[in-house]
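Below: one structure, written as structure tokens.
A single protein chain has been omitted from the complex, and every remaining protein chain is retained in its original position.
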């Protein structure tokens, strides 16, 4: 299942757990995937499925709060075990991240200019004047009009969409090779959502930057990503090219997600919705996390966790919609 | 909106509030059982003198006229004469204000020095033994009345060990610092317990805020994250808390002044009450209200200065 060594980022068996009141909660469970240079990978799942924590674990932000194990290979080094001081040189420089809530993720007390420039101070050799010019250039790049004047504005003086652009500008400040986008459009209006997604895609192409886009919105993922990974209960349950996953979903959960998207259906057909609710991390089932909601669960689903199998299009399911290509042995 | 116009808009909001403050003070003295003239005069006053006082106070006028006279007097700084001190109330209060002002500022300084760092230490090490012991200490502080803290310090540090004077105010700045050290510490120990309790949770909120996570995701040094992103935001809650605690602070100062015999307005208030010196009580109550209003206003201004979001509203 390992892909070529040309991968920009290679995540292997990444797990993140938190201790809450004597209990250990496993929010990310043995997640593995590769990302090629310039590729856009989507991680799709409901809230609480562990996708945001996966991103924060890659960034080394989660380990302040919990226990992170496994491998995040980046340019020959494992970021999981890398000391904080060295992580700081990679964070914001090679790997940048944008957050879900542009309102609460920008410091309300500092001008946008200061918040862009502090990134340049940390990661570049630019002098004060050059930083100023670069900051203007960045705001221009993300499509904020009147960049020079707006540098002195505070976050609350921007609209939601503009704030998200500011956040992208900050993330791009030191030309990262990888952008981790955590639900970048969820807090925005639909029209603005499309603008921001297009912006991220365009920038990815122009700058040759890889992107991991975390979203709960299959529509967003479909129009943006080269490959998709579907996450449920802290585990990856299906992984493949966007085309394969959407045209030919193997996992019952993916199937359910697709059916609940009200697109391309006859008017007045009742909308499908997955029965039940996502599992609480406090008491994940012993077997497949989706089994309690799954109409096609077999006995094995309750007892053991299905492994991710297949080559190009992988699925973790004992009773998939159809057997994955290259799956060994099973019916 | 600029800070200056914000200031004036806040000032305008205070006017109706202050009118009610004056009504309360006015009614307080008028609610006295018996004749205010008798209450305000010497015990040995003659009938003529009483009549004079009545006329001077406008007691022969209807109530609303009396209130008008009171308001006029307040704005012209004429608060009558103190029976106890045999001098104009305004003058008596102005003489006593510096000591109280000094003590209050001194106490604020101590409160910040005590509560600030400890709140940070507790918040950054939350749910460890360190956090628990700091919180326990302050819980005990919250349960200890100010006069008792004062008495403990007075007994052991001043009376027994003789490190500090047992009272007074001194004449030079350094003497003030020396004389008021224990009183200020007394007030601060109580006030810092109040502040600390809330500041700890504010700091925790700020430390976990998304913008701090984002700052960390930018790869900024921890020094900048704490100094620029955490501290500034936590400072706003500190200022807010200090502003809100000003009533507690002044109450604490009042009690402390009596414990340590500091010649301030708090001690004067109690002297006035036992002497039933109503003009002085009236004047002092008003003074306290004015001071609190000024502090509230100042708090708003500092907040607006620290927080750009407030300047717009």
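Points worth noting:
Labels A and B are assigned to the chains in the order they are written; within every chain, residues are numbered from 1.
The definition used in the following text is that a residue touches a chain if its C-beta (ideal position, glycine included) is under 8 Å from a C-beta of that chain, and two chains touch if they have at least 3 such contacts.
In the analysis below, contacts and distances are computed from a predicted model.
Choosing from "Nitrogen fixation protein NifU", "Amino acid ABC transporter ATP-binding protein", "Putative peptide transport system permease protein" or "Carbon-monoxide dehydrogenase medium subunit", the protein name stored in UniProt for the chain missing from the display reads "Putative peptide transport system permease protein".
Touching the chain that is not shown, out of B:51, B:95 or B:210: B:210 (per the contact rule at the top).
When you scan B:4, B:20 or B:161 for touch with the missing chain, the hit is B:20. Summary of contacts with the chain left out: across B:78, B:125 or B:155, the touching residue is B:155. Of the residues in chain B, those that touch the hidden partner chain are 16-18, 20-21, 23-24, 28-29, 31-32, 126-127, 139-140, 142-148, 151-152, 154-155, 159-160, 204, 208, 210, 213, 246-251, 254-255, 258, 269-270, 272-274, 276, 281, 284-285, 288-289, 292-293, 296.
Please note the rule applied: only the chains that are shown with their structure count from here on.
Taking each chain's centre as the average of its CA atoms, chain A and chain B sit 52 Å apart. For chain B in complex with chain A, the residues that touch the partner chain are 209-211, 213-221, 224, 228-229, 232-233, 236, 306-309, 312. For chain A in complex with chain B, the residues that touch the partner chain are 56, 59, 61, 87-93, 96-97, 99, 101, 104-110, 118-119, 122-123, 154, 156-157, 167, 170.
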